[in-house]
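Note that this complex is displayed minus one protein chain, with the remaining chains in position.
Moving on to subunit A:
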């Protein structure tokens, strides 16, 4: 069953940050979460080269728990504000936003539509952008650093570009100071501090925090919280802009990699180091 979003709180997309104008209590944060195959399970690509997502092994992308934790603690620290958890995905994906509600998010939104299947990273970002606009915008959009299946890490910057807000990806530390958001990020050989005024988008790494576990109270409270389901038509998106039809890439082939053959296992009886060295020399690895 699908129904329309009940009430749109703010009509102005990305109205000046509420923190600054004080009209609405606190920040409104939208957290994007992805439902992914459990990485401990045997993941596979099906006949259409799409990720098999119906094995019942789906879960909230672990890295998005860090995004939720970041949003929840910002609101807790401010003493006011609201956290909306948003996912785009098939029916099962609702479990991801439910988990977000259990952790403490106030509201959940699930965009589901058969036409979305087969979206590439940019298609996904388009749907997320349209959904956030539809919800009346946000002061801050928080995402994880990567989806543990697709692992492109492209959605955050593409989403920020589509929403026309500054992007501050890969926050290992995140500070909200009035209406300014500041992140510290550790890249290969470089540490950067980036800053922007709200509204903005941040992605957080797994270094940013230690995500909470939903407690009994949270799980009970989540049952009463609203989950809004939206389809493409609700977002004013055409089917050919997203999904396989709108995708800029097309997966032609997918095959499991052959398992490594000729594997050797030696138990050390005193000369394993020498044997290791010999193996490296024999295989021209030195």
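Keep this in mind: a residue touches a chain if its C-beta (ideal position, glycine included) is under 8 Å from a C-beta of that chain, and two chains touch if they have at least 3 such contacts; residues count from 1.
Simple rule for what comes next: contacts and distances are computed from a predicted model.
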Options "Electron transfer flavoprotein subunit alpha", "Sarcosine oxidase subunit delta family protein", "ABC transporter ATP-binding protein" or "protein-glutamate O-methyltransferase": UniProt name of the undisplayed chain: "Electron transfer flavoprotein subunit alpha"
Residue in contact with the excluded chain [from A:94, A:117, A:221 or A:247]: A:247
Given A:74, A:111 or A:146, the one touching the chain that is not displayed: A:146
Subunit A residues that touch the omitted chain in the full complex: 39-40, 43-45, 49, 63, 120-122, 125, 145-146, 148-149, 151-162, 164-170, 182, 186-197, 200, 205-207, 247-257, 260, 262-268, 271-281, 283, 285-286
